[in-house]
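Note that this complex is displayed minus one protein chain, with the remaining chains in position.
Moving on, here comes chain A:
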Amino acid sequence: MHGRLKVKSTAEQQEAKRKEREKKLQLYNGATSKIFSKELLHLCGEVLAVNPDFYTLWNFRKEVFLQLQKSKSPKELQNLFISELFFLESCLKMNPKSYGTWHHRCFIMDTMPEPDWVRELELCNQFLKYDERNFHCWDYRRFIVKRANISPEAELEFSMSKISNNFSNYSSWHYRSKLLPVIYPDQTQPMGVSEEALLKGETKQAIDSISVFQADQRVTVSFLQHIQVGKTANIVLECDGTKDVNLPTGVEFTLAVRLIISDAEVCSARLHIPVGDNTSKRWVPSGAASRFSQELSAVKTETLQQELESVTQLMEVETDNKWAVLTAVLLMKALDPNKNRVEIMQNLHKLEALDIKRTEYYRDLRSKFLVEAVIDAMDQKANQGEASSETSSALNLSARDLTKLYHPELLTLVTSADLSNNRLRDVRHFSFLQSIRELRLSDNCVKSCQGLEHLPHLERVFLDNNQLSSPESLSALVTCPHLKLLDLSGNPVLDHSTALEGIKEMLPDVEIITQHTS
């Protein structure tokens, strides 16, 4: 029962309504009980007109039409099907959102001798005029377009006319997002749109429109499409330039790994192994400045730069327009995340204040960018041959308002991490930190050590001033074989007088700090 207003009525009105309902009920019960014994299409139709979600009755009608196919002449049959289409039209006018009605129409069109697809497309136009967001009707349109072989170009034009009629029509924008990769395929990634098409027309239009209309979600979203990476991919592993991956012994060699999508290289990384070196090494991405962004061509950079300028202008006029700020952040991230870091962070702070319902989203996004910057810096150092130095295995992100440690899978070689003075709520994905020896988590909001299980080298954990409230919240640490020191001061768990003994029993070989001497 969606959108049915509850009306307070007088006793009299209620009585009248009750009588009317009783009458309907009689008709309805009469209809349902007869249907299964008699072939009464019109009676069943009366019920469906009131109650189109009564799927068994649609099934019944389908059975009837399949029977009629055997006994009627093509001409008679065509007429019967046409009258069914008229009946469906009247049902759809009353309830345009019934799955069963739309599916029955598909069935009829697929079963009738001479379906008129042009008329159906016109019907879709009419229904979309009445409600341009009816997803059932858009789905039916896709069905017709497929059956009638209507060109994607014609449909793109249709979507354009819908958009120029109402710019804020998410359905039309969605429809375009599916047509563009078909009309302008990008050879380098499946379901990608060629750069040329995006730069000349599509993105330009979307971004230009921001400066005319108040920006909203679909604008930002349609821009996102061309900074996304494809999904399915092949990974190629090479040793010294050949695909023979038997690692040689006693000689220097270089391992290379490439990610291939539809015959095109998306990214690659290499690792040089000198003789007799047994230390762990980082894979260094070759080429790109950052492993978190795609490399942009000169023309793409120029276009995005122009868009950034117009969005920045819009931000000056409409200071509280969150869509403009968010678009600016994404553009700056795509252009050069490291050069624009300060401004990106400032804008994300601004978004936290502008859009308070989604504060935590912006905080997580900021945390993600922070971690990415640190990993980029590690990659750079490794590229310059400092891979084995102390600094690259130490991670310092203390006092950065961090809410989440993103990309832990890229931090497997980190030996010490200072994450103190942040807003971390959990350590659930820290199990990736397989080389960690010292973990500083002082002054966060951690409630449980779940995620620190079986860390093979972990020796010292600083968890002072967190929200650990029971010995059970520490049980994960039992499985860390080399744990020597645990700082628990300032946690509610110590408020219980017996808790400390329990913890000591649980972690007999660990020195537990419970109080800081100042």
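As a working rule, a residue touches a chain if its C-beta (ideal position, glycine included) is under 8 Å from a C-beta of that chain, and two chains touch if they have at least 3 such contacts; residues count from 1.
What we mean here is this: contacts and distances are computed from a predicted model.
The chain that is not shown carries the UniProt protein name "Geranylgeranyl transferase type-2 subunit beta", picked from "Centromere protein L", "RNA polymerase II holoenzyme cyclin-like subunit", "Geranylgeranyl transferase type-2 subunit beta" or "Ras-related protein Rab". The chain that is not drawn here is touched, among residues A:55, A:117, A:253 or A:432, by A:55. Within chain A, the residues in touch with the undisplayed chain are 1-6, 21-22, 24-25, 28-29, 32, 36, 50-51, 53-56, 58-59, 62, 99, 103, 107, 133, 135, 138-139, 142, 166-168, 170-171, 174-175, 177-178, 213-218, 221-222, 224-225, 228, 231, 356-358, 360-361, 364-365, 368, 425.
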